[in-house]
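Here the complex is missing one protein chain, while the rest keep their positions.
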Amino acid sequence: MNKKKDNHWMLLAPIYLFTILFVALPILYMFLLSFLSRAQVWGVDFTFTLDNYKKILEPLYLDTFVQSLKLALVSTVLVALIGYPYGFFMARMNDRWKKRMMLLIMIPFWTSGLIRLYGWIIVFRSNGVLDKILQGMGLTEEPLKLLYSYPAVVVGMIYVLLPFMILSVYSSAEKLDDTLVEAARDLGASPFKAFWTVSFKLTLPGLLSGVVLSFIPSMGLFFIADILGGNKIVLVGSVIQEQVTKGRNQPFAAALSAVLMILTSLMIRLYRKITGTAKLENIV
Amino acid sequence: MSDVILQLNHIKKSFGGFPVLKGLDLKVNRAEFLTLLGASGCGKTTLLRIIAGLEDPDEGQVVLEGQDITTMEPNKRNVNTIFQNYALFPHMSVAENVGYGLKIRKVPRAEIKDKVEKMLYLVQMEGKGGASPNQLSGGQKQRVAIARALVNEPKVLLLDEPLGALDLKLRQHMQLELKRLQKQLGITFIYITHDQEEAINMSDRIAVMRNGILEQVGTPNEVYYHPRTSFVADFVGNANILKFHGETFAVRTENVLMNGEEACVHPAKVLEKSFAGGQLRILFLLEDGQQVVASRSGLDADMAEGSSVNIGWLDEHAVKVLDEGIYGDFGTSGEVTERQAAHE
Partner (left out) sequence: MKTKKWPFVYVGVITAITYIPILLTVVYSFNESKISSVWGGFSLKWYVELFRDRDIGEALANSLILAVSSCILAVVIGTTGALGMHRKKSRINDGVAYLSMLPIMIPEIILGMVFLSVFSFMGLPFGMVTLVIAHTTFCIPYIYSMVKARLAGMDPALEEAALDLGASPVRVFFDVTLPLILPAILSGCVLAFAMSFDDVVISIFVTGPTVNTLPVKIYTKMKTGVTPEINALATVMLAATIFILFVAHLLGRRKS
């Protein structure tokens, strides 16, 4: 319609301006930065170099990358294993219970992530609640020293990421038509077979978007490793933060970010290929 | 002698304390087309789900070919269902949908392909095997659902208002086609509908259901011409239910005579005339306050609203029925009258 055409540029101007100025150009700058070198004292030297990328290949940093990916992978798999049945079962409850469970999930979800992690410190600390319980049951004698350990970090990761998984599985499981499962049963499928061939296949997009929603942030959640892992577990996120704040080596941090970003976009690509999602927004 | 394939013995089922089926008995013969006719909420879908194994009855037995299958899992029963909304798997192609039951039974792939093709041909969907269910029209989805069930050669096929979502023309066409398939394959069909025309057109026998029990089971002729109760007379035959001398009679609208004929012994007033569904309907008020509807083909009759006439009917057209107070209880009867109003 002509009348609508008149003002659509005015409507688009803010988002164009803002996105180009504060998203597109900064990201371009980051890529550019990753090919520059660090100035002797302060700031950036505008000379082209590949050193930053070579540095990533040094065992110390390569190891960090592998560790981060491993932690992200372990956390994501566990989150999927715990969250999928949760979201699936929740979608099968009646409306009343659905609303109640949603509220119960949302309360921790809306509460500050940091504060929720703080509770786990109380649980895991030496002679903390978990130690007390285990000792009380006679299962352990010495404190387990769980705080600042790998398992504590994994628990923290699961804890922060679980709601994303549950909600994304739930939203696709809720659309699942019960009569499809009944039809499968009617056509001779056992309960497991009906679940596998119909329910699971139809809720797979929810599971996959849950996986993407967990995996991507998990590579950058350095504060979880910081708080629950002490400085024993070093992740890419921590290295980037350190290089920027303490090391003052922006170009190297940019190179690390660039690699992380490429890994992320590969993940999203893969996800879109599997689910055939045409639009990125659908993931969110 | 007819050969019983499915027997329901005193089936009871309630949901949250509310009884839906109240001790229902039914025998279904081999290769017969049996229709469960009733208004929504009468329990017919629950009964179907019990036969399919999707619900367990609280009491009673389901016996298929002499074997008690009451507690048998739905996947173990040789009974298939056509669901109301077709329940086609959206993530599978038409051919995969139709072949699903065979694949579950580990039928060799080549055989599945062969059977699926034959079945698609039978339901006039040949060449559509690669399509996705989302691309199909309502009638086509219907055919795929039928093919998907029939390819498993079930002993009994259950159909839950399968034509409800289709428009009138397509519905009439599909009625004929279903009947043709049933005769051709010789499979027992148990068909659910709330549409009495559909029931009369297709069935070998009709079981009229109301409030969790069967009111009458019989051939379309029996149910139409010899209704056992006032409910059946009204629901199946659109009859006037009239009370004289403490007895209840059903007189179908087309059998009401007007003016001049010998049987016209009841003085009445013309209340209203209307033309609907190819028929002229005239509403009379008898002197004792009962209302009578007469129907005639043609556009108009030679009488004005408000005029007084004599009406009547032949003795053989007034069928004595058990009075069940069809308008007496809420729920079913309310829906019945509403539905009929929509129909007429």
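We just call them A and B in the order they show up, numbering each chain from 1.
Note that a contact is a pair of C-beta atoms (placed from the backbone, for glycine too) under 8 Å apart; a residue touches a chain by one contact, two chains touch by 3 or more.
Keep in mind that this is a model prediction, so the values were computed, not measured.
Summary of contacts with the chain left out: across B:D56, B:E197 or B:E305, the touching residue is B:D56. Considering A:V77, A:M106 or A:L266, the position touching the chain not shown turns out to be A:M106 (whole complex).
Within the set A:K55, A:R116 or A:K201, the residue that contacts the chain not displayed is A:R116. Looking at subunit A, the residues touching the absent chain are 3-5, 7-16, 18-20, 22-27, 29-30, 33, 43-44, 82, 85-86, 89-90, 92-93, 99, 101, 103-108, 110-123, 125, 127-129, 132, 159, 162, 178, 181-182, 216-217, 219-223, 226-227, 236-237, 240-241, 244, 250, 253-254, 257, 260-261, 264-265, 268, 280-281, 283-284.
Heads up, the rule we're going with is that only the chains that are shown with their structure count from here on.
Each chain gets a centre from the mean of its Cα atoms; for subunit A and subunit B, those two points are 54 Å apart. Listed in rising order, the residues of subunit A touching subunit B in the complex are 177, 179-180, 182-191, 193-194, 197-198, 201-202. The touching residues of subunit B, when paired with subunit A in their complex, are 52-54, 73-76, 79-81, 83-85, 87-91, 100-101, 104-105, 148-149, 152.
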